[in-house]
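All protein chains but one are shown in place.
== chain A ==
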Amino acid sequence: MSSWRSLILRIGEKSPEYSGVIDFKDHIDACFGAVRRELDHSEDDILTFLLQCSEQLPHKVPLYGTLIGLLNLENEDFVKKIVESTQKSLQDALDSGDCNRIRVLLRFLTVLMCSKVIQPSSLVVIFETLLSSAATIVDDEKGNPSWQARADFYITCVLSCLPWGGSELVEQIPEEVERVMVGIEAYLSIRRKVSDVGLSVFEEINKIDKLHVEQDFVEDLWSRIQDLSKNSWKLESVPRPHLLYEAQLVAGKSHDFGPIICQEQSDTPVELSRLNFGRQKHEAELKYPQRIRRLNIFSASKTEDIQPIDRFVVEEYLLDVLFYLNGCRKECAACMVGLPVPFRYEYLMAETIFSQLLLLPQPPFKPIYYTLVIIDLCKSLPGAFPAVVAGAVRALFDRISELDMECRTRLILWFSHHLSNFQFIWPWDEWAHVLELPKWAPQRVFVQEVLDREVRLSYWDKVKQSIESTPALEELLPPKGGPDFIYTSDDGDKTEYTLSKELNSMVKGRKTARDVIIWLEESVIPINGLDVTLRVVVQTLLDIGSKSFTHLITVLERYGQVIAKICPNEETQIMLISEVSSFWKNSAQTTAITIDRMMGYRLISNLAIVKWVFSPTNIDLFHTTDRLWEILRNALNKTYNRISDLRKEISNLKKSVVKAEKIAAMAKAELDGAEAKLMLVDGEPVVGENPVRMKRLKSNAERTKEDEVSTRESLESKEALFARALEENEALFLSLYKHFSTVLMERLHETFGEKTMDHPVGDSEAMAVDEDDTPAMEMDKENGNSKRNVGYTIGEKEQWCLSTLGYVKAFSRQYASEIWPHMDRLEEEVLTETIHPLFRKAVYSGLRLQVDQ
């Protein structure tokens, strides 16, 4: 006999607990029987576990609802506790803004209503509370429209309950439901439409935004719900097990549901400046993010024929499973393929996962999680899923030039990793045509970068072998071969060669960094000058550290000071980076790692890296390789990590200070108390009463006070570091944007003229290309080949601008939270009147700031 625990956990699954058969009635009966038997002994455990399951396995919530409805007939008190506990959880979730919890608990309440555990009107009261809070938020006078993200979230929550209980609500209290619907409609009429600018996966930066054309996500859901209502609330994707027990459940006692309160909008400033509005909107959207942005990459003919509302429900299931079962590979994959719906949904599933992988500004989890999910699904559904994944890859590849830059990077990383888990097998011949494209064509760059990442995960020969069917693609492989050490033989400069040999033997002879510095200062720099010294030292040390990552670290740890000595300022650090880049010119990965480590040991500043990335020879590579962007990304990321670590440490230290203060105060009070007692003895200080205790108390008071002081000191020093880090951050972003602005200025003007973003010159050309290409593409497809962009005719300069602007947008978006505090200065110093409108647009759309019309 299985335990009640595993029966609750596995209900609705094809598991041994239920003899491997899915029959909802059998499952509910069996589970109900077991739980009822144990209820007296383990009421608290059951309550906790049942609530946990209902919350963390939301795709099974109708089963839990029915189970609780049946328990309600047996033990009203128990179910009363469930309802009260849910009320409390919901209130907590609303207070802390825990989106997933709020949504899932509302769904849970909806199914409890279906099982007669709570009154339909109680549910409507909750809906109306959320609705009224939403309406207040978007009200210009009473609320704060910059927080519309929260209002939209509340409305989405209400709407998304309806597939689970719309039919039951309408049957019992049609007027009240109608009132809610009218309320939502009214809300929709006063809110602002949410634009996807800056967050859409596909967007050509030089195209006019399609503002106010399509439905946004709230309107979309609203129309799906309206369709559902027109269809008498019938849908296929939500099981209704409570109907099997209708006759019994009707006798249950409905419990009261206490009122809930929505968080007040804290700041309701009268008039928000444009920047303040943008800043608050950013904060709100971070806290209440849109859950999914549909990709629509599969053509309607390929995807499953599923009603819009069922598509929505399946997406909800999938996103919930991805969220709650992350870390449980087996269960996650099993749940995803075994959703309780009567139709197939592989395409929908693939599209949902890819929409998460590519979700902007960032997915709920690291991309590597989705990589794993896709791998597991390919293994779970070997007959169907790999082909669907491949379809998604093709669809994304076809539109790669419209794909957001950040998404391109994620796609490259995912795809190379995915292939590495499946023997690097891919029909590369389909993409052989990219060789006919110019070296800056996005499709060609994509293939090249995927191959580069494959080599990093594996090794050159292996990847070469994997493209054997299309040997021409070898041209896109990264160079094979290791470091490019200039002193391998004495063919070149004899002096430098000798110096290098000498340094090498000093290192092998375990001379200290100090020794080396003295040698350099006394006998190398004075004779050969700084440039030569720098070259010799860097080349030689890199050579010694070239065998592996650990060798590199060892050399940098031991001789970092030498490098610091000869590269004390930005200018020399830039030379250092150049030297690294030429030494490792055959390996983008090692170049990036070396620079990253050097920044880690503070041998190079992030400002030096930015400056080097924007040096003239590098600029010319912006549109043809990811190499430099990777280095820039690393530098920004490392800076960001440092500042985040400081934030965490400070917040922990603040807690420690409070704690230390408390302990010190207690010790002091205890000591004072003891001292006071002694004083009382007839004016004579009787030392001998308990000197041991006094001594202990005294030393304890001193020690705790010292602790307090030292904790406070470390907090202060961290805060000083943090203040400095913030300044450095400001300098970094100012420098980054200035560089972007400078390099873009001339090229944008040359390519797009003085035109504003409404009518960029290149736009019509690019669109014409697309149209011309369409018939050809169709034909090619019939030949089983995708050659959509063979007609790619974007000129080099234009592509350079597009790629660079794409990165401007991607960086702005990724670091928006770090950039916002410095926005005033950026506006003043960089985003001035004179910058090109396309540059401004890229920055603003990354920050989700409205462009002034």
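In this section, a contact is a pair of C-beta atoms (placed from the backbone, for glycine too) under 8 Å apart; a residue touches a chain by one contact, two chains touch by 3 or more; residues count from 1.
Going forward, contacts and distances are computed from a predicted model.
Enquirer: UniProt protein name for the omitted subunit, picking from "Proteasome subunit beta", "DNA-directed RNA polymerase II subunit RPB7", "Nuclear cap-binding protein subunit 2" or "GPI-anchor transamidase component GPAA1"?
Expert: "Nuclear cap-binding protein subunit 2"
Enquirer: Consider the whole complex, including the chain that is not shown, and state which of A:Ser89, A:Gln443 or A:Thr590 touches that chain.
Expert: Here the residue in touch with the unshown chain is A:Thr590.
Enquirer: Of A:Ser420, A:Ser605, A:Gln799 or A:Ser812, which one is in contact with the hidden chain?
Expert: Among A:Ser420, A:Ser605, A:Gln799 or A:Ser812, only A:Ser420 touches the chain that is not shown.
Enquirer: For the chain that's not shown, point to the residue among A:Gln56, A:Ser195, A:Asn276 or A:Ser735 touching it.
Expert: Of the listed residues, the one touching the omitted chain is A:Gln56.
Enquirer: Which one touches the absent chain: A:Lys88, A:Lys253, A:Lys379 or A:Lys655?
Expert: The missing chain is touched by A:Lys379.
Enquirer: Which of these, A:Val337, A:Leu477, A:Ile643 or A:Ile663, touches the one chain of the complex that we don't see?
Expert: Touches the omitted chain: A:Val337.
Enquirer: Which parts of chain A are in contact with the chain that was left out?
Expert: 9, 14-15, 22, 52-53, 56-57, 299, 302, 323-334, 337-342, 344, 366-369, 371-372, 375-376, 378-384, 386-391, 394, 413, 417, 420-423, 425-427, 430, 453, 456-459, 461-462, 482, 508, 547-551, 553-554, 557-558, 589-590, 593, 637-638, 641, 645, 778, 781-784
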